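A protein chain is absent from this complex, but the other protein chains hold their places.
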Amino acid sequence: MAVMNLIQAINHTLGQQMAKDKNILLLGEDVGKNGGVFRVTEGLWQKFGDSRVIDTPLSEVGIISVAIGLAIAGLKPVLEVQFDGFSLSMMDQIYNHLGRIRKRSQGKYSSSLVLRIPHGGGIKAYEHHSESLETFFCHIPGIKVVTPSGPYNAKGLLIAAIEDPDPIIFLEPKRVYRAIKEEVPEKEYAISLPKTNIVKEGSDLTILAWGAMQKITREAVLELGDKYSVEILDLLTLSPLDKKPIIDSVKKTGRCVIVQEAPKTAGFGAELAALIQQEAFLSLEAPIERVSAPDVQIPLAKLENFYIPDASKIIKSIEKIMSF
Amino acid sequence: MVQFLNQEGEVVQKEGFPTFSEKEVKKMYELMVLARVFDDVALKLQREGRILTYASLLGQEASQVGSALAFEDQDWFTSSYRDNAVWITRGFPIENLYLYWAGDERGMKIPKSINALPPAIPVGSQIPHAVGLALAQKLQGKKSVAIAYFGDGATSKGDFYEGLNFAGVFQAPCVFICQNNQWAISMPFFRQTKSETLAKKSSSCGVEGILVDGNDIFAVYYVTKQAINKAREGGGPTFIECYTYRIENHTTADDWKRYREAKEVEEWKEKDPIRRLQKYMLKAGIINEKYEERVYKTAETRVKEATQKFESIAPPSPKDMFQNVYHKLTLNLEEQLKWLE
Partner (left out) sequence: MKREFQFPDLGEGIEEGQIVKWLVKEGDQVKEHQAVGEVETEKAVAEIPSPYSGIIIKINFKEGESVKVGEVLFVVDDGQEDFLQKETLSKKSVKPIMKPAGAVGYLEEAPDEITESKPSVVSTPSKKELSVLATPSVRKLAIELGVDLVKIIPTGKDGRITEEDVKKSVKSQIVVKKKYDLWGYIDRVPLKGLRKTIAKHMIEAVKHAPQVTIMDELDVTELVKTREKESQKAERTGVKLTFLPFIMKSLIPAMKEFPLLNATLEEETEEIIVKKYYNFGVAVDVNGQGLIVPVLKGVDLKNIFDIAKEVQELAQKARERKLDIQDLKGGTFTITNFGSLGSYFATPILNYPEVAILGIGRMKEKPIVKDGKIEIKPMMPLSLTFDHRVLDGALAIRFLNSLMKNLQDPQKFLI
């Protein structure tokens, strides 16, 4: 079995799926000859040519809106946005059209496509390159939001996303693009959506994390050692959400810490906290704790590490909740 | 294409050739050299791990210095990440530029004397801002104008068309300076647009479009000055396409060898704007070798001082994140600041 990082796993999966399904085409800025700004599509232009791997003019709005048309006409566009901040200009098309075409056409049309967005911070980049915008997407009816945390689940989720009849926002945790290497099987496998994965079982406390925060969470738990029996859940899909494992876990442990990279207010963690208080109210032994960035703009590199949750902040919150 | 100087520094267009004083020409040269030294040291600082990702302006000195010399302190400008020579020409402290590109936001503390917005990273998003700034001058009865700097890639964005269209409709005193360096990361000009030139694009908005040799600082200065004067006099907006070339990578994290030929780069190195002006000056008897040496030495000293200055600044405090989010720290942020501590 091949050992791959996230970039390699997504690249391999795209190549595998494109070879199988001629309807799949890639669109984005610099995705062709240059292989994408993170090299995710490296070699695919050489393999599949100009008509399947399409370098577009520099226009995010153009990419998404044209792709909606492509999808309605029966193709399966897989789009790349270079950085989070640039996906915001697409919002008009995503909210008003991508998420609505099925409704607007009374079920006649759908724009089943995958929009890949390198997600989150921690790479010392410029402004607008490091945001965590999952909440924005989760708030849009008709859109599904998926986020892998490592190479193995990236493959399974990407296959499921491509096969899905609805539009998918595929958030790739760019910070761990090359920082995690795992064995990725050659064979095809789809992780059926929605999916919350139980990474580790425990009885004292449940931690919910997704994307790049999953790695940070595991590091924090490793650092804590045997002090508490921690259950770690990996939210591979945010919308729709696979609720049952979350509720079952918190009913069992009675305590929950949510780790989100985005700012606190109205973040996805708030949705999870609301869900838990509703479904596991009588089992809670402590308030639900959110570890998040503060409600400020993500700073440039010099302060980035203070902004993004790290292991020490997670441990601090675990201790707070365990001693409640 | 407006051009006064050819590659050899010879005056090829006598008609309308502006008369520059020796001092003015020297100033152009000295600023271009300063920009180049700044840029060269920035690339080294990045390789030494002292600043972060950096977007080089190598080869675009004439477009940036020439245009930036044509406007006044009260005028506004918006720009992108590759326009450091515009900032240097407008008198922005060099150490601040380094500090900013080292990932320290305090570098973007803009002096009172400069009316500019911080460099915009989302491509083209700064264009309509300049239109708004310009329109405000008009509405307030001021004589100031606004200049928008952007690249060829930005002309593919809606922001570009929307900005130009507003400027045309409202006759905003605005000058659009598009440095067509022919590459948007890996995307060559001919794949960015089917339009023969970018200057043509503006005519659809009723905005005059001018194509200029971006490596000829005289031409760039002349055309920009005319456009600014026109705007100041109530003549409306102008679009200027500076035809030039990105010699370096898109940024230090990029590798142009993946997508373009070395031959093309070498050809454009021959069209170097600084060498072109230097040849002209030698021919005109304005300068000698000693002058040149002195100019480089002065530039190097200034850049070295700036390097020392920015590196002597203590790192920012995590508290700084909470500053300038709002006019005043909100209760919510006060709580979060405490938790951070």
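Labels A and B are assigned to the chains in the order they are written; within every chain, residues are numbered from 1.
The rule is simple: a contact is a pair of C-beta atoms (placed from the backbone, for glycine too) under 8 Å apart; a residue touches a chain by one contact, two chains touch by 3 or more.
This is a predicted model, so every value here is computed, not measured.
A.B. asks: Among A:D92, A:E219 or A:D242, single out the residue that touches the unshown chain.
C.D. replies: From the options A:D92, A:E219 or A:D242, the contact with the absent chain belongs to A:E219.
A.B. asks: Looking at A:L14, A:V37 or A:I168, which residue reaches the missing chain?
C.D. replies: The single option touching the absent chain is A:V37.
A.B. asks: One chain isn't shown here. Among B:E10, B:D73, B:E233 or B:D255, which residue touches it?
C.D. replies: The single option touching the absent chain is B:D255.
A.B. asks: Quick one: say which of A:L70, A:I180 or A:L303 touches the chain that got left out.
C.D. replies: A:I180
A.B. asks: Tell me which of A:I24, A:I94, A:I123 or A:L236 is the one touching the absent chain.
C.D. replies: Hidden-chain contact among the options goes to A:I123.
A.B. asks: Extract the touching residues of chain A with respect to the undisplayed chain.
C.D. replies: 3, 5, 30, 34, 36-39, 82-83, 122-126, 129-130, 150, 174-183, 199-204, 215, 218-219, 221-222, 229-230, 232, 251-252, 254, 281-285
A.B. asks: Residues on chain B that touch the omitted chain in the whole complex?
C.D. replies: Residue positions of chain B that touch the missing chain: 41, 44-50, 52-53, 185, 249-255, 257, 304, 307.
To be clear about the criterion, only the chains that are shown with their structure count from here on.
A.B. asks: List the centre-to-centre spacing of chain A and chain B in whole Å, with centres computed as mean CA coordinates.
C.D. replies: Roughly 36 Å separates the two chain centres.
A.B. asks: Within the complex, which stretch of chain B touches chain A?
C.D. replies: 52-53, 81, 100, 102-105, 121-125, 153-154, 156-158, 184-187, 191-193, 258-259, 315-316, 318, 320-322, 325, 332-333, 336-337, 340
A.B. asks: Quick one: in the complex, what on chain A touches chain B?
C.D. replies: For chain A paired with chain B, touching residues are 29-30, 32-35, 37, 55, 57-59, 61-62, 85-86, 89, 124-129, 264-265, 294-297, 299-304, 306-307.
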